[in-house]
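A single protein chain has been removed from this complex, and every other one stays in its place.
And now, chain A:
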Amino acid sequence: MMIKERLAELVAESSDGEISAQEALTAGVPLSALGLTSIAQLRLIDAIESEFGVEIDLTDEGVALLDDLDALAGRLAAR
């Protein structure tokens, strides 16, 4: 599975299905605009860190990256 598709599944899991994987993949807007809550965002960070073995830096850039699945997938692919 492509990294972006897997990330979209993690978005769905982290938001308890409030945002579907399909919405996360195709919305074309930042995840926060889809209503990703702070709790869901922190769950997503934890899921990505444990699944991809990375540590997400919560700087301004790091948090902005979390809002954009393409950029995030690109970063994880390049690691």
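Keep this in mind: a residue touches a chain if its C-beta (ideal position, glycine included) is under 8 Å from a C-beta of that chain, and two chains touch if they have at least 3 such contacts; residues count from 1.
Quick note on the criterion: contacts and distances are computed from a predicted model.
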- line: By UniProt, of "Condensation domain-containing protein", "Aliphatic sulfonates transport permease protein SsuC", "Cytochrome bc1 complex cytochrome b subunit" or "Protoheme IX farnesyltransferase", the chain left out is "Condensation domain-containing protein"
Field: Of A:M2, A:L58 or A:A77, the one touching the omitted chain in the full complex
entry: A:L58
Message: Residue by residue, what part of chain A touches the chain that was omitted?
response: 30, 32-33, 35-39, 41-43, 45-47, 50, 58-60, 62-63, 67
